[in-house]
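Before I ask anything, let me first share the structure, which is written out below as structure tokens.
A protein chain is absent from this complex, but the other protein chains hold their places.
On to subunit A.
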Amino acid sequence: MATFGNLSDRLSATFKNLRGKGKLSPADVDGTVREIRRALLDADVNLEVVKAFTGRVRDRALGDEVSKALNPAQQVVQIVNDELITILGGQQRRLQFAKNPPTVIMLVGLQGAGKTTLAGKLAKWLASENHTPMLVAADLQRPNAVTQLQVVGAHAGVTVFAPEPGNGVGNPVRVAKDAIKYAKDKQHDIVIVDTAGRLGVDAELMRQAADIRKAVDPDEVLFVLDAMIGQDAVTTAKAFQDGVDFTGVVLSKLDGDARGGAALSVASVTGRPIIFASTGEGLDDFEPFHPDRMASRILDLGDILSLIEQA
């Protein structure tokens, strides 16, 4: 936040003192690492992840690559950036399609994360790529979730499979299973299953999600996570990994000013790639996830190159 200046400012200040010093002392490095720790916590990166991360940065900063560098401070910034991008996934991963259609994509996550909206976004995009996606209303819990998906499906111009009214009526596992048969009959090559929001601590609902997964045997299970989430990201992600397991992550609401430390937490703890960034309420508002952009967003590094120049 502005009152403390962003990490770029703080690191620049630290580096100013270092300038001209040929070598960084352990004390120099510790000061820098403290600033990085603080910035990561402000960005809501999980504490355990922060500890592991700063530990690695510290080790590398005290190692040969820095002491031999022309400009050691510059080298430290480079290390921070590299380590962030490594955790965030290095390169982008694309959506996995089935060899024998239909490709089944199941969406899971906490309440209000952005699953139903994402279902519409994926459907619209895939339809524009000449696929014939179908949406499945398997959230029979949240009031009018079925209506919401129908509206979203209409906006996306795709079929919505919604045999049950929801609001507590109907069995989502059965709906999901029937949906696959329906999709095969009607030759939809992609099936996107919207599920109810659930908490990591809700064992019963987590089992239901696992049952839906078993019923549809998805090619992708996408865990939709609100970019504003705090330290709980790791607990929740682990609960979903243990409960249903997911193949990829979608970070939603990145159109706001949340720094999105959750991206780092979840990628580091689950090892699952972040595939998409959701960036608005409109159906066109999403894009492939860019690890490098996310790295500088989390640390508020601004233009990393200009920072390196200063250092």
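Convention: a contact is a pair of C-beta atoms (placed from the backbone, for glycine too) under 8 Å apart; a residue touches a chain by one contact, two chains touch by 3 or more; residues count from 1.
As a working rule, contacts and distances are computed from a predicted model.
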Checklist entry - Hey, which one's the missing chain according to UniProt: "ABC-2 family transporter", "Signal recognition particle receptor FtsY", "1,2-phenylacetyl-CoA epoxidase subunit B" or "Menaquinol:cytochrome c reductase iron-sulfur subunit"? => result "Signal recognition particle receptor FtsY"
Checklist entry - Out of A:68, A:155 or A:214, which is the one that touches the chain we can't see? => result A:155
Item to check | Chain not shown: contacting residue from A:58, A:253, A:272 or A:297 | outcome: A:253
Item to check | Contacting the left-out chain in the complete assembly, out of A:26, A:63, A:90 or A:112 | outcome: A:112
Checklist entry - For the chain left off this view, which of A:232, A:245 or A:300 is in contact with it? => result A:232
Item to check | Residues of subunit A (touch criterion as defined above) contacting the omitted chain | outcome: 1, 38, 41-44, 46-47, 110-114, 116, 141-145, 147-148, 150-152, 155, 167, 199-201, 226, 228-232, 235-236, 239, 253, 255-259, 261-262, 281
